[in-house]
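Here the structure is laid out as structure tokens; the discussion comes afterwards.
Note that this is a trimmed complex: some chains were dropped, and none of the rest were shifted.
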Amino acid sequence: MKKLLNDPADAVADSLAGFALAHAELVQVSTSPVFVSRAGGGVTGKVGLVSGGGSGHEPLHAGFVGDGMLDAAVPGAVFTSPTPDQIQPAIQAADGGAGVLTIVKNYTGDVLNFETAVELAEAEGVEVASVLVNDDVAVEDSLYTAGRRGVAGTVAVEKIAGAAAARGADLATVKAVAERVIANVRTMGVALAAPTVPHVGRPSFDLGEDEIEVGIGIHGEPGRHRVQAVGADQVTEMLLTPVADDLALDGGDRVLLFVNGMGGTPLSELYVVYGRARRLLEERGVTVSRSLVGNYVTSLEMQGASVTVLRLDDELEALWDAPVDTAALRW
Amino acid sequence: MALDADWAERWVRRTADAIADAKGELTELDRQIGDGDHGENMDRGFRAVVARLDDPAAQPGAGDERTVGDVLKLVATTLMSTVGGASGPLYGTAYLRAAKVSGRPQIDPPAVVAVLEAALEGVSSRGKATVGEKTMVDAWQAAVDAAEAAARDGGSEVDVLRVAAEAADKASTATIPMVATKGRASYLGERSAGHEDPGARSTALVLGAALAAALAGPTSADPHGAA
């Protein structure tokens, strides 16, 4: 394993230190406990937005702290949920008196640690609401599983809920907007090569020279099934079809199409996937009115991509378009 | 032989050693059906626990008055604030509930059973998993069942811990063919079969350390020493 790191144990701290220096006008980074919040702290009268999770998915979440998106982000160790003693102060830092929405990706660890932190923050008098992102259609959502994972769709939830908060919506409204995004966003991903967690030192799964993993998450978990490597057009179909089917997209729909890179795949390839996914949607009569292509929810240097579709309505589209000023998303 | 707060401290220190030794194994199990951090998570947590036990300013309880529960509560809060992931809150809650039923300087066999039951109850109530879902619950439940039987039959503290540790070890191995329906391994569906659950394995290590700490006895000079 070769990485641009010093001691693997310091990977998260070293990276955050650099992030804090590079974006001092946007964020401040607390080191003990570790969390990132907006430069200047919670905005008085605005609902605060807090998200977090294991590190290794950069720019998620710290890269989305700033005007129009998150007020605080809580990075855990690599691929490991943060602890309540990090999350609670982040919630308090994000509070501007109008309450805080936590945006949690649906993983047992994130759910449990945020749950405890929310209890602690509420005990300190902060009003907190929470939403659970679970956009990954690779995982069956049933009573007998931990439910679908939260993956790239998280960006849409954070952006749109952030815009709702920025325009002054109250906590219940911001939560309802976030839930509307969650209800309408679905994702599916593929890996061509596994990531290597710094302290593990070897790839998270072993893939043959001509195998790909379909239905992967963002933590180096193996996917739902392994298939023979095929061309980008076929791979894109494997990703787009279950997403579009799950959303039951049809001729009347207008969507955001988001092709997300997993960290180690060239941008040029993401555009190949985007082009094919778009044509597939158009063949279904779906209108792609907004697009995002890039590495936003990564899995270290994993090679691969995910396709996310969000069904839009006028309000969600306007909130997506609203100004945002963060390290990783800006318009 | 009664189990006291010193035993609890030996238990915790031995757990830290056992986890450190098995860190690579636990991580490898988690790499196969999870995200490859369980060894690192547990090791980070128990190293922090030992650091607090070694810190004169962070001692649990008040001198001789120290209870078993004092030690276990320190473990609970430390794991909660350092482990993260699923196992942090799950083990944290297990130790917290165990601490609540062991607020005494010494515990007898029925109290040992109560400690294990409380831990199981903590894991189950936080994680909502039941037996057979290929999680640490399988190991805790097997330990509790065996411990209850041994205590009912009048077994000593050591007897109770021995059957608990053995049952947890077996139950962990028995997770291999299971298909996970809770935790990260559930994302793999059928592909999770054929691999041992890392959390069940770490639970077996925790209970093995409890037995070893009891066997080492109160006179053991070196709390870090081998069994």
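Note that the chains take the letters A and B in the order they are written out, and that residue 1 is the start of every chain.
Heads up, the rule we're going with is that a residue touches a chain if its C-beta (ideal position, glycine included) is under 8 Å from a C-beta of that chain, and two chains touch if they have at least 3 such contacts.
Source: prediction; values computed, not measured.
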Check: Each distinct chain appears once here, so what's the real count of each in the file?
Finding: A x2, B x2
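Note that only the chains that are shown with their structure count from here on.
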Check: How many angstrom lie between the CA centroids of subunit A and subunit B, rounded to a whole number?
Finding: 33
Next item on the list: Mind listing the subunit A positions that touch subunit B in their complex?
Entry: 33, 54, 76-85, 107-109, 112-113, 115-116, 138-140, 144-146, 149, 197, 199-200, 202, 204-205, 217, 219-222, 224-225
Notebook entry, point to check: Where on subunit B is subunit A touching in the complex?
Noted result: 27, 31-37, 40-41, 44, 80-90, 126-127, 181-184, 186-189, 191
